[in-house]
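Omission of a single protein chain aside, the complex is shown with its protein chains in their original locations.
== subunit A ==
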Amino acid sequence: MAAPRSCALWGYCGRGWSRVMRGCRLPGLRSSWPGSLLSARLLSQEKRATETHFGFETVSEEEKGGKVYQVFESVAKKYDVMNDMMSLGIHRVWKDLLLWRMHPFPGTQLLDVAGGTGDIAFRFLSYIQAQHRRKQKRQLRAQQNLSWEEIAQKYQSEEDSLSGSHVVVCDINKEMLKIGRKKACAQGYKTGLAWVLGDAEELPFDDDKFDVYTIAFGIRNVTHIDRALEEAHRVLKPGGRFLCLEFSQVTNPLVSRLYDLYSFQVIPVMGEVIAKDWKSYQYLVESIRQFPAQEEFKEMIEDAGFQKVTYESLTSGIVAIHSGFKL
């Protein structure tokens, strides 16, 4: 896809030399470039760089952010119901797999971007708590001569079941965060959670703060994916991990046909009947087609400075988990 690359170039040129000096990642630009060539390039790309895709429509970049905000504002209330209906519940398995790949240990600081309704955050907390309980059981079994009171005490000590693990849920959309907080109350997640309103392209956090950065089904809605990847690189600690769960390209031709049929024929109809919103779900399926394939996205992640980038396709490539490390 040409658009993100030209955006990256525009970004580098526009933001001045300091950014470029920090890490000139596009090959061929390391050599000194003549100023006139640079300005010519700026002019020719100015027009193209201000247009992007919104599903299958072409819109200006300023418009896209606003339009995506409106989509999620309108789907927020029925978001979870629709996810279950559209994926026939399989999205739960995908999110569980993301956690298993993450394999967090107690004390992990997680940043979940575009995590509005909290699915990943809640799974993270449950995972840590389950780990803690297993560890407790193992410890108790290892100790031989404990009285009944001591055993009961060990099981009852509720404090610090998270052992310092913490998750920050960041989303650009207020409605999605509202739904997330309601769910947290309803499901009983009280500690270890923070909800922050923020833009993935400009995160309101300091450098080197988090152990793991996840973005599940959010990055395809970002206007400048490369900026989001750079921000991810910035806020992660050295040794930190980037994990992205996102819809990707299907490799198997038969599955691809069925998937396209289902996406374009059934999903907007479901959106209309259940959520009274055809257009948002039409945008959803179109935005999936516009997102780069596994290899291309892997290269974009590498461009942002991550290393040891790998991906794993799930359900014949309908979704993929991309992983990279900041080393």
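One rule holds for everything that comes next: contacts are C-beta pairs under 8 Å (C-beta built on N, C-alpha and C of every residue); 3 or more make two chains touch, one makes a residue touch a chain; residues count from 1.
The criterion applied here is as follows: contacts and distances are computed from a predicted model.
**Student:** If you had to name the missing chain as UniProt does, which of "N-acetylglucosamine-6-phosphate deacetylase", "adenine phosphoribosyltransferase", "Ubiquinone biosynthesis protein COQ4 homolog, mitochondrial" or "Aminotransferase class I/classII large domain-containing protein" would it be?
**Tutor:** Hidden chain identified via UniProt as "Ubiquinone biosynthesis protein COQ4 homolog, mitochondrial".
**Student:** Looking beyond the chains shown, say which of A:Gln129, A:Ser163 or A:Ser256 touches the absent one.
**Tutor:** A:Ser256
**Student:** For the chain left out of this view, which of A:Tyr69, A:Phe205, A:Trp278 or A:Phe325 touches it?
**Tutor:** For the chain that is not drawn, the touching residue is A:Trp278.
**Student:** Considering the entire assembly, which residues of subunit A contact the chain that has been omitted?
**Tutor:** Per the touch rule, subunit A residues meeting the hidden chain are 53-54, 56-59, 249-250, 256-257, 260-261, 264-266, 268-270, 272-274, 276, 278-279, 289.
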